[in-house]
Structures are given as structure tokens and as C-alpha cells.
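The complex appears here minus one protein chain, its other protein chains still in place.
Letters A and B mark the chains in the order given here, with residues in each chain numbered from 1 onward.
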Amino acid sequence: MNAPAITLTLHDSRRVYRPGEKLSGQYFIETVDGAETQAAEVSVLWHTEGKGDEDIAVHFFDRVSHDERPGLDFRQPRVFSTVLPNSPLSYEGVLVKIRWCVRLRVFLSRGKQLVEERAFQLGEVPPARAVLP
Amino acid sequence: MARPIRFYGKKRGDRRTGSNQLGRLWLGLFSGACLLAGIVPLVYILIEFAIPEWRVHHRFIHTTARVVSTEIVEWQDDKFSPEILLEYHLATRPDGDLLTARSDYEIVAVHSRSQQHWERPYVEEILAQFPVGSEHDSWYDPRHPDTIVLMQAYTWSAWLMLLLPVAFITIGGGGLIFVVLTWGKSTERLSAGSQRPSGLDLFQTPSRGGPAAQFPFVPDPDELGDSPGTLLAHRLPPAKAEWRLFAAVAFCLFWNSLVAFFLTSAIQDIRDGDPDWWMIAFVTPCLIIGLGSIAYVGRLLLIAGGVGPTIVEVSDYPLTLGGEYELALTQTGRLHIESLDVRLVCEEMATFHQGTNSRATVRRVYEQLLISRQNFEIHHGLPFEARARLPVPAAAMHSFQATHNRVEWKIVVRGAVQRWPDFERGFPLVVCPASGSGVPT
Partner (left out) sequence: MSGAEPRPAPESGEPRAALPRSNPFSTRFIQPGAIPYFFPPGVDAAQLVLRLEQGGGWGEIIGPHGSGKSTLLAELFPRLSERGKRPLLFTLHNGERSLARHRAELAYADAKSLIVVDGYEQLWPWNRALLRRFCRRRGAGLIVTAHAPMGLPRLYSCAVDRQTAAAVLERLLPIRSSIGQADLERALATHGQNLREALFELYDLYELRQPSQGA
């Protein structure tokens, strides 16, 4: 089976978004045999990274699948958009880092999954450095 | 959507959800059992030892009694008790008929007739002090004049034993109060003081209404419970440190009650000329731990009570990144302060479970000195007051709270006091992103 080609793009090429702004984009999945893509989930989410266990929260979520919409053609671009929240802002801390991204999870036949991400920044909080005692 | 009580935790990867109500129910049952385990022996000790002895000292009436006869009563297991027949006048009727009553020497024997028995030599020693025909100071019960004792002493071991049930009652009662106060409240709300929620679901959204709805994953300022101030608009609540004090006091009481019990026994053996060296070897390290716990509790109490409350007020709340505010500090007490610093700080906190370990790490990422004073006196009834500008930096992270990670802003008051332990008190703040854009300018 050839791996499908996933295209995930944000309409605005900027990396930095302001809270309350609209984020939109589109995705499409090209496969040799279009039927092998079972479902796709697009999420706008933040997750933490750093020394602690990962926290994650989904701000926007949309799932489309063949089960719900027979005849769905994943090769056709599918648009998504959401208004970004006021917080949490992207943050580059010492122990805690907050990362925003658009994540596309593609479910293939036989339980296989592919994940594609586009990172972006919400707000412009400068990186933090530890205060030495 | 409200969830029904789940009786067992559910595992989601490394994250679990469970029933707080069930946990509190168990805590309630445990606390109730502790309370009962304290009340029953307390009532027993009070009825059998403490109240009778107290009455002998404070209610019994003095008289002079003449010994008519003495007898050694033999009980089972080769145990004996003294019985002394006394003849005496009631103090209220000195010219009345002589009253004759049997005395069991001391009040503990009166109230524990079937239990307070000794070895025969000891009983003979007691009776030797009371030859027939001799007169002695005695005390009789005005309610029951035929109850008379020849000894007016305290049984210190019984009074020390009171500590044991008191410790159980403290732990059990405290637990029950906690359960009653927290029943039906969410973990998030309960942990707002420490800003440590749990059970963050993937799609968790903050409560609607107020700044919490406007700024997701910023702690809800309402839940921190600020109150109106007297110098400025808002008084900040202190970080919750009471539980540490409560736990330390409970441990100290419990531990030292046990130690007191064994120590009394060991001392008694030494006084009897038959020291139990195994008991002494066991009690000694326990005593050291007990004394250490007393010192620790003493230090906490000194800081909590001796230094006096610290009050921090701010001109507006919650704060916003880039905002300019006013801060007022009030420090009460009767102290000579060597140094007092007030800082605005921001700390990152991360908790992690790795394998079977779990731990938390804290890192300070912002610190600004707001007030600094050296060498001054605080007099009773005349608290120290200071005001300062409170500029919140624009180029910094806002308050953030998730299950394992958070960013916390707080005012930290640190003082060095002459002849007292240093103290540090934290006052959590909520700092929101700059209104509208959320992007500092």
C-alpha cells in the first residue's frame, strides 16, 4: 500500500496569531485508491512540553468519516476555521512550554494512522529564563 | 454534564479519573472511626480517673479520721488491695455522730475496685503508714460521705494518657469537619488555593461567566477568594499552609501521646528499681523523634502565631500583564524586624510521573523586589504599613493552570525577625493576558 500524501495548509502564512483572530486552513489526502482513507480528524489544540507530564486541550475539533458520509472524497480540499481563544498563550518557559498546533489525524484501513501537524504561535510571550537564587 | 459516582478509578493511559465522593466517604468513615476510638477511652479515663481525682482536690471536704482497723483484701492472681476502716466527723457537723466508713486509701481504688490491685508487699507498706488508732488527714465526698480517702494525689500517667484519645479525636474530628465542609465540592474548587486541579479532560472547558470564561486555563480569580481590603480595594488570601500545621500538630500529639505512655511505664520501672532496658532502648529514639516534632510544631506555631498576620492588598484584581497597580502591606505583631522583603514572583511548576516515581519541580522565572526595609520595630497595636507600586511586566506569561503544569504569580513576603525563625508567606495572584489582544505590547 502506498502511503497517502497529506497536504495540510493554513490560509494565513503567518506563524504568529493574536488571540481572538480567525485561524483557517484546508487539507486534502491523495491516495492511489481513495477508499483506503476511512476518516480524518482535524484539531486545533495546545499541549505542554517540558519537565512535567503532558497536558493537552483541544480548542477545535472536526471529524469526517466514510461511515457518516458515504462517498466522501478526501482528495477534495476540506476547509476548517476557528476563532482562537484568549489563552493560554504560546509559552517558552523553563519547565513548562505551551505549544499550539493544527493536528490532522488520518485513519487508514487496518487500523493504521498518520499524523500531520502545523505549529503556530498564539500571542508573543517572550521566552522565560530561570531566576538564579 | 454531571457524572454519577464511579466506584473505581478508570485508567486513561497514565491518567485516571475516580470518585471524589467515594474518597470523601471513606475519609469520613475513617475519621468517624478515629473519633469513636478517641471518645470511648476519653470518656473512660475521665470517668474512672480524671474527674474523681479532680473532685478529690476540689470538691472533697477535709476532715481528720482515726484508723479503727486495717485489712488486706486478696483478689485473684495474687493481687491485693488495702482496706482501712476509718472513724470521723463530718466537717459540717463536727459535734454530730461519728461516721464509720471503709477507705480504699485513694480515689482511683474507689472507682476501679476490681482493677486497682497491687503486690502484697506494696499493700503492707501502705498499711504500715496507718496503724490502728492513729489519726490522719482525710477527705470525704460531700455527696456520699461514706466515701473517704487518705491520699490526695494525681495519677499522672492517667492524665498523660488523656493525650492519646485527644489525638484521635483531633484527627477524627478534623477529618469529619473537612468532609462536611468539602462534601459535594469539586476538586478544582477545593484546590483553588493551591491552584492544583486534577482530572483535566481533553475537552475540558473552564466554567462560564467571569474572567475564567474569557481566559481559558487561567485560574478563576473568584475561586482564590479575595475579599475587600481596608487600605486598597482587594485583600489577597494567603497560600493555604494551615494543612501543614494541622498535620504537624496531629502527628506531634499522636506520636508524643504514645511516647508519653511508654515513657511513663519506663520511668515507673526505674523508680521501682527494676528498669526495663529493652523498653528504655525502644523509648529513647521515639522520644528524640517526639522532641523533634515538638520543636518543629513549635517553630510553625511561632511563625503562625508569633509573627502576627501579614496582610497584602492590591488596588485591582485580577491583575493584567502590563498593568500598573498599587500594593499595600500590613505586618502585625510585636517584633524587631531585621529585614522585610516583598517580591512579585512568577514560578513554573511541573509534576511528572515516571515509572513508579512521581515528583514536582518548581522554577522561578520572574522576580521583582517591591518593598525592602531593614531594622525596624513593630509595636503591639501599631502594625507596620507600607505601600508600593506593583508593575506587572508586559513581556511575561500569564497565570496558567492545567493538570500537571502551571504558571503561578504571587506576592512573597519574606522576613528575618530577631530571636524568631525567618518566615516566608505567599499570596497567590491571578494575572490575565492583556485585555483584548492578549499580546503584550
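Just a few scattered comments:
FYI, a contact is a pair of C-beta atoms (placed from the backbone, for glycine too) under 8 Å apart; a residue touches a chain by one contact, two chains touch by 3 or more.
Just so it is clear, the model here is predicted, and its values are computed rather than measured.
Note on the undisplayed chain: of the listed residues B:352, B:384, B:400 or B:427, the one touching it is B:352. Along chain B, the points of touch with the absent chain fall at residues 7-11, 14, 16, 18, 352-358, 395. Listed for chain A, the residues touching the missing chain in the whole complex are 3, 6, 15-16, 49-54, 92, 94, 97, 99, 113-117, 119-121, 126-127, 129-130.
In this text, only the chains that are shown with their structure count from here on.
One simple way to say how far apart two chains are is to compare their mean CA positions; for chain A and chain B this gives 51 Å. On the chain B side of its complex with chain A, the touching residues are 14, 200, 202-204, 214-218, 345-346, 348-353, 361-367, 395-398, 400, 402-407, 432-433, 436-440.
By the touch rule above, chain A contacts chain B in their complex via residues 18-20, 48, 50-58, 61, 85-89, 91, 93-96, 98, 122-126, 128-131, 133.
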